[in-house]
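One protein chain is absent from this view; the other protein chains keep their places.
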């Protein structure tokens, strides 16, 4: 049977995901998919690129953190950093495969404030005196499949995405199963006190809610792009449905 | 046939190692071994502990370095960090197996200035705008076997070391073969200009000469310990030959 | 006449502050003040302590940032760091003067997630390739007086705060006038392109909205404390009105 702390963590995550699918903009998202406008998905992928750029780096900083002398936790951070390395380029290539004219990293549209806040927060946890807390983020972000599987299916079908255009998602699904198990093991191994578990719950909730902010901001940017008032994502207009 | 830059690198390393074995204190070291005094080896292992503590951390910092966007170089740093993780505890356990009463990391004698300068220099390279330069250090320090094999044999024989007392060396020998090849590949893959190779030669020479300083300082500390004027390595006196 | 970019910045800040005073929880705050319950103000001061702890450190990191070679910007960061040093202890002492039994930093209630996100974001900007962006935060947080003067007056009157209990605010008011001017000068000196000003506007807005999150979370924590379900701020219950 599952550990009681993991159970509590899972139910917390489940509740937050439900909140995400109940957001008042959710129907709008489905409508956009129905209209076969790939630009919303593309804006999302630009932000995935940005946070995926930092993921292995923050994990490496957590691994290098002198405040941690637990060899097993350090091993987890370093192994995970290694496995996440280069995934920014998966997002880059998905966008390219969709037809976005990206040549170098400089062509990538900028990071949005809510994405940058997520990056900043995870990096801060990694550099802090308690880098283990960052596990509260890695735990849910690497096994969202239970919650988003159906949505991703609708998305791919709806937008007629070819496999080469959602490799980031597809490859991650494979890799993240292992990660999910790894994070579970290290959480159970490392967290010995209620206070530590409370810190994990808090980070999980804080980052999931930050993720909601990202989704909202991405949708707002899509509206701006659609009505012509956005300049920073203009490069994605090649994907505009006829 | 070997690449011309690697050849030059190897001959530079070979020359520096010859210099090490021709140091005027070399005969003294052999004499100490003959006297079956394990304390010199033990002081050396305390310093190995300290730099091995930083090795995976510096590699992780090089991996996290935002100035590097070469995914392959980043992969090398992270993989290598992972492989070097925990080796400080190998040195710790070798000392324990010899009979040094170490319980926690706090019991370990302090880092010596020349060791700390080595640690600082490698860390600085890892954090700098050109983290690839640190490869000039990792290249030689992870494949010294050609040069020290015979010496290590004399040492183990002379001091009657049991296998459990030189696991750091033994395990590294196995692992480092792979590392050595990895560093060769990444050097050939990454270094495209003469200037980059010059930077590698310079770091190789600088760190090998810093290693000489470490050896000299360790020998001086042994003399102090022997004549009773050292306090910081006192814990090693349990190894004093009768 | 004021520079057009600063004008735009000021009107953006003004609009966000209006939003803050129009928050639906604003009347509730005034009611709490009327009830002479100092605990809301005290929770706020614990969070001031936490971000004030990081302010000079983030400024110092911005000053140390190798990506910046503009001596004048570096001067600004370092001078400002120096001037903000120790202000965490002002907040600490205000709480003590109110009667909160704080002996050491360890007694201070923990940082809240929204405060920690603010700290993380400012630190991230300071460590990033464009540390000048952090000016978008320092600009408004150091000259809020125009907007909060009246509120602070009501607060002090309402809660019968003695001078020794709001020294953080009082001393800052004096110091921050200078800072405000300094940040204006450095902004005008450093920002040469529209893109740079856009980055400043974005950071200003992002951090002001994060500040709103902090205020909301602090009010929620007050409610928890009042109804007895908070454990982390229990130490503030000495301030409970009879």
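Labels for the chains are A, B and C, by order of writing; each one numbers its residues from 1.
Criterion: contacts are C-beta pairs under 8 Å (C-beta built on N, C-alpha and C of every residue); 3 or more make two chains touch, one makes a residue touch a chain.
Only a predicted model underlies this, so the values are computations on that prediction, with no experimental measurement involved.
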| item | value |
| --- | --- |
| Residue of C:9, C:40 or C:61 in touch with the missing chain, whole complex considered | C:61 |
| Contact with the hidden chain (one of B:73, B:119, B:156 or B:183) | B:119 |
| Residue of B:46, B:210 or B:230 touching the missing chain in the full complex | B:210 |
| Residues from chain B at the interface with the omitted partner, ascending | 113, 116-117, 119-121, 123-125, 202, 205-206, 210 |
| Chain C residues that touch the omitted chain in the full complex | 56-58, 60-61, 63-64, 66, 69, 71, 74-75, 77-79, 81-82, 85-86, 89, 105 |
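Basically, only the chains that are shown with their structure count from here on.
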| item | value |
| --- | --- |
| Distance-maximising chain from chain A - centres being C-alpha averages | B |
| Central chain (by mean CA position) | A |
| Gap in Å, rounded to a whole number, between the CA centres of chain B and chain A | 39 |
| Two or more partner chains touched - positions in chain A | none |
